[in-house]
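Removed from the display is one protein chain of the complex; every other protein chain stays in position.
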Amino acid sequence: MTAIDVSPAALAQQGDLRRKRFLKMGLIWALVLVFIGWCVQGTIIEDTDWSRIGGRNGILASVGRYFSLDLGLLPELVIPTLETFMMACVGTVLGCFFSLPVAWLGAANVTPSKAILYPVGRFLMVLSRSVHEIVWALIFVSAVGLGALPGILAIAMRSVGFISKITAEAIENIDAKPVEAIRAVGGNQFQVMYYGILPQIYPVVLATVIFEWDINIRRSAVMGLVGAGGLGLLFFRQMNSFNYSGVSMVIVAILLLILLGEVISHYLRKAVI
Amino acid sequence: MAVLTVKDLKVRYSAKGPEILKGIDFEVQDDDFLAIIGPSGAGKSTLIRCVNRLVEPTAGSIRLLGEDVCSLNAKALRNLRRNVGMIFQEFNLINRMSVMDNVLSGRLGYTGNIRSFFRAFPQDDVKQALYYLDRVGLSDHINKRADELSGGQRQRVGIARALMQRPKLLLLDEPTSALDPKISREVMALIRDIARELKVPALCNIHDVQLAKEFCNRIIGLQDGYKKFDGATETMRDADLDVIYEMEVL
Partner (left out) sequence: MTEQTTTPDTIGAADAPKWSRYKYPESLYKHGTLLLILLFLGYSLHFLNVDIGLLIGALGRFAGVVSDRYYPPDLEYVLDWGYLASILDTLQMSFLGGFAGVCLAIPLAWFSAWNVSPNRRVLFPLGRLGVISCRAIHETIWTILFVSVLGFGMLAGVSALTMFCIGFAGKLFADEIEAIDMGPVEAMRAAGASSFQVFLFAVVPQVRVAFTGIAIYTWDVAFRAATVVGFFGGGGMGWYLKRNVQQLENLRVAAIILSIIVMVLIAEFLSGWLRAAVNRAK
């Protein structure tokens, strides 16, 4: 520790520094607040039809409609819930299959061509994550028609980005020593990957896939909103027929399904690691 | 008869990088247990990796088992590599696989893709693996994962894996430097005994001169990419060591 300089000049300098820092932080916050105010003005105050909302009582009344459960919907819930769950599972597995080649292209140390295919792999990763699952679903609905298939494909495409990114990073961080050993015994390219690389990355990849599966249940539950079946479709129908207690029922089903997913993924992750 | 002949070997890792090996010549006879000694950074590891082309030589020629290593295509190189057993400084095991699978992976050069996908090695390979695991004293650890073993045990797995190749030459890259002195001596003795038993010549990087003198019949001294000594162990004098290690006389 250096001795503390308590001369008046040094103290003044300290004070100056402090004031400067306060000024800087104050300026940043002021800017942020002005900016937020502008956003509020543009998006909320001008864009909202306040008479439609109808004051506090109106809001309370429209929120209140949701506070009941339509238990009569119970038998209709079973199959969509199952569909949602299955769509998430199949979509995740399909996403893993798509991720393999993408991760292979996008991992700097194993990519077959650093100049052309590596950027292609990286671009596919970004593309997959930057397009929202609803948009993916819309595209696939128009490509393969209504039904569970576009939902599965949308979930798969949306999962590719994250899974392949983490996998590529895991491949880039592997320990080169086992790889060298497999090359030294005369192993070919496939054997080097299967024995040298795969055992090192699979815990990370599996944990990522389980994580993504958990999220995919959430995504799967809304695929029906654009015509891909499952709980989303039921939600949409209840909403369109103004059966608000039915809507609440569907939401409860979604919550329970997601809770189940969390519990399963918690135990799966423990089993993997 | 010379199993391995190296002539004027030069290596640099990148076009502008420093030259690691600056023209090395030597031969390995079929009854040799040859040690390469030298200070760290002398190029020992690079030299030994050139023999099976884990490192690409820049210039010079290497003849191994009657073939010109440098001119082989990928397939022929793999065929040659499976005749050369390699034992590594840090064992280079596949940590998450069992001891048995690690040993069996020594046969990968002889195993097709489909068999290797299912890890379905032929029964003969399994028998051989059991024999070598017994030989290196690991019969009790066959089904353990490789990362559950101690350092000395892991190196024994490495030895068994190299033997599975039925090698015609053993390359040993600092096989003992990650081990403590007592285990080092045991491991070196094991390798020497097996090499004698199977009549396999060995080429061994080693930084411990005592171990080299004790176990090897010939010694090559390397310093800064040049060969400074080459001769039978008995002919090496302390003066030669001073040259190799550039020791300053106090």
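Letters are used for the chains, namely A and B, taken in the order the chains are written, and counting of residues starts over at 1 for each.
Just so we're on the same page, contacts are C-beta pairs under 8 Å (C-beta built on N, C-alpha and C of every residue); 3 or more make two chains touch, one makes a residue touch a chain.
All of these numbers come straight from a predicted model, not from anything done at the bench.
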Per the touch definition above, residue among A:102, A:124, A:210 or A:254 touching the missing chain: A:254
Contact residue for the chain not shown (choose from A:12, A:53 or A:116): A:53
Touch criterion as defined above, residue of A:43, A:68, A:173 or A:241 at the omitted chain: A:43
Sole residue of B:128, B:153, B:184 or B:205 that reaches the chain not shown, by the stated touch rule: B:128
Positions on chain A where the hidden chain makes contact: 32, 35-36, 38-40, 42-44, 47-49, 52-53, 59, 62-63, 66, 82-83, 86-87, 89-90, 93, 126-127, 130-132, 134-135, 138-140, 142-144, 147-149, 152-153, 218-219, 221-222, 225, 229, 235, 239, 244, 247, 251, 254-255, 258-259
Residue numbers in chain B that touch the chain omitted from display: 100, 110, 119, 124, 126-131, 134, 139, 142-143, 163, 166-168, 197-200
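Assume only the chains that are shown with their structure count from here on.
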Residue numbers on chain B that touch chain A, as the complex places them: 52, 54, 78-82, 84-86, 88, 90-97, 105-111, 113, 116-117, 158, 161-162, 165, 171
Chain B-facing residues of chain A, complex: 177-178, 180-188, 190-191, 194-196, 199-200, 202-203
